[in-house]
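I am attaching a structure below and will ask some questions about it afterwards.
Heads up, one of the protein chains got dropped from this complex, but the rest are sitting where they should.
Showing subunit A:
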Amino acid sequence: MGLLYDLSTKYKTLSIVGMAKNAGKTTALNYLIEEADDEGITLGITSTGRDGETLDLVTGTDKPKVFLYEDTIVSIPSQLYDLAEAGLEIVEMTKFGTALGDVLLCRVCESGYVQIAGPVATAETKKMCGRMFDMGTELILIDGAIDRKSIASPDTSDAIILSTGAVLSRSIKKVVEETSHVVNLYNLPVLEEGKVRDEIAKHSHENRVMLVDDKGKINKLNLTTGLGASRFIDDAINENTRYVYIPGAFTNSVIADIERDKLKQVKFILKDPTRIFINVMDWRQLVKKGFTVSVLKNIEIAAVTVNPYAPSGYSFDHGTLRDTMQEALPDIPVLDVRM
């Protein structure tokens, strides 16, 4: 049995997320669909975050057209229905609107190419996945339409498949380094159950920077973002502060001005790893300084796909890229989608 079978026993929904544009996300999706067909898994296919891309979809540039086999359940906006080459039986008209009409749930009657698109909002995607399971789907693949890591938020799916490839850099070393940085971030420790976590979770909807001291008391700062606010955060940290919760994006400007001692003394808490926008080098230096961070929710990576080809013309040797990546990420299956 192949990789997809293993995944389908562990997860119900998988998002496919690209490290960058042209990292081979659609290729990865096609590959998984082929595998599912070989292994007789009934797939559901949808996508998320395709907002404001109407033009692309209509003119046909950069549309994720995928070949679907019979009995696959797929989401498609009503205006794209007639463009599908596959024969699609409409099973349900959902109330989730897109720029291209309400989303239809269809069962593939005759295999062929389909342009997939789903609801824009994460909450709606989640609801729709529920409906797809009702229709007999065993595994749902979500195409994270925008090639941005931030779409991978853990609310949508059980785990993600991370697509990476030559497009990131001309050096294999760099590609592997950046990919494993993201994988490491996504695997950040989750804040342990307990009083601190409960308190933070209770107030997290207020979207304010919060400090928690050794007695579990919360001090809410009048800041809705940590961006550019490191001096204020530094001022607010006293000898009793143990945790600092940052609601929004986590960049260098959030911690640049925090004193080294204070940095060591506290633990930073983030909503989830997609909030981090700090590159490998800076991250390593921070860790050296004694910086620690936990998340309320982390992201499980089910597999990493590599694409040794870059659209600009260069490529790596297949085996080398795959093997180097696997060496760097021993716990996660790595596969080459072009093999």
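By our rule, contacts are C-beta pairs under 8 Å (C-beta built on N, C-alpha and C of every residue); 3 or more make two chains touch, one makes a residue touch a chain; residues count from 1.
Quick note on the criterion: contacts and distances are computed from a predicted model.
Enquirer: Of the candidate names "MutS-like protein", "Protein-glutamate O-methyltransferase CheR", "Phosphonate ABC transporter, permease protein PhnE" or "Sodium transport system ATP-binding protein", which one corresponds to the UniProt protein name of the undepicted chain?
Expert: "MutS-like protein"
Enquirer: Give the residue, chosen from A:104, A:159, A:175 or A:278, that touches the chain omitted from the document.
Expert: Once the missing chain is taken into account, the touching residue is A:104.
Enquirer: With the missing chain put back, which residues of subunit A would touch it? List them for me.
Expert: 34, 78, 81-82, 87-93, 104, 107, 109-110, 309, 313-318, 338-339
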